[in-house]
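Below is one structure; the comments refer to it alone.
Here is chain A:
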Amino acid sequence: MIDIALDILSWILLVLGGACVLIGGIGGLRLPNFYTRIHAASLTDTMATILIFVGMMLQAGLTLATLKLFAIMLFLLLTGPTATYALANAALLSGLKPDAGTASDKPKENTPE
Partner candidate 1 sequence: MNFLELLGYFNYWVFAIILTVGLYAVINKTNLIKKLIGLSIFQSAVFLMYITMDKVEGGTAPIIQKGVEDQIFSNPLPQVLILTAIVVGVSTLSLGLAMVVRISECYGTIEENEILDAD
Partner candidate 2 sequence: MIFIFGLFLLTLLVITAIAIVRTKDLFVAVMLTSIFSLLMAANFFILDAADVALTEAAVGAGVTTVIFLCALALTDDKEKPRQGGRWVAFGTVGVLALLIIYATFDKPRLGDPDAPVHQHIAPWYIEKTTEYIDIPNVVTAILSSFRGYDTLGEVFVVFAACIGVLFILGVSPPRKTRKVTEKNSGLRHHLIPQVVGRLLIPFIVLFGLYVQFHGEYGPGGGFQAGAIIATGVILYALLEGESEALRAIPRGVLLGMVIGGALLYGGVGVACMFMGGAFLDYSVLAVDPIFGQQLGILIIEAGVGMAVCGALLAIFHAFAAREVLS
Partner candidate 3 sequence: MDLLAHLPALQVVVPMLSAPLIVLLQPRGLAWAGATAVAVLSFAIAVALAIAVLDGQTLEYAMGGWPAPYGIALSVDAFSALVLLVITGAAAAALLAAKPSIDQQIEVERQPLFYSAWLLVLSGLVGIVVSADAFNIFVFMEISSLASYILIAGGPDRRALPAVFKYLMMGTIGATFYLIGVGLIYMMTGTLNLADMETRIGDVTDINPILVAAGFITIGLALKAAVFPLHVWVPNAYTHAPHMVTVFLAACATKVALYVLIRFDYMVFQATLDAHEIQFAMFMMPLAILGILIASAVAMFEGHLKRLLASSSIAQIGYILLGVSFVSIAGLSASAMHIFNHALAKGGLFLAVACLAYQYRDLRLDQLGGASTRMPWTCAAFVVCGLSLIGVPGTAGFISKWMLINAALETGPWGWGLVAIILISSLMAVVYIWRIIEALYFQAPIEGDVPMSEAPLQLLLVTGLVALMNIYFGLFPHVPLELANSAAALLLEGSR
């Protein structure tokens, strides 16, 4: 009984995680400028990672694999947001202005006013 419940729970988590990845991907394609796009992409790094890895851990049960999955999740959670930060920071340093009003980041807007 508890097995089935865990199974269902893990699949819910996995599907949710998959949905997050999908949303992140769509956001990366559709959102108007650089900062909003990495915002969408960072969804994949954090929320989706947690959901998918917890789902997989539930699938694996109390084994060595769970420990490894946990370590990988930790690693991804540490590196993903850092990479996003570094990316945004680099964009900012190279002169791309965060501006909610702009519709897109064509080259002409890259130059600071």
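Keep this in mind: a contact is a pair of C-beta atoms (placed from the backbone, for glycine too) under 8 Å apart; a residue touches a chain by one contact, two chains touch by 3 or more; residues count from 1.
Candidates were picked such that all candidates are chains of the complex that A comes from, given by their letters.
Predicted model only: the values in this text are computed from it and were never measured.
Enquirer: For chain A, which of the options 1, 2 or 3 is its touching partner in this complex?
Expert: 2
Enquirer: Would you tell me which residues of chain A are touching candidate 2 in their complex?
Expert: The touching residues are 75, 78-79, 82, 85-86, 89.
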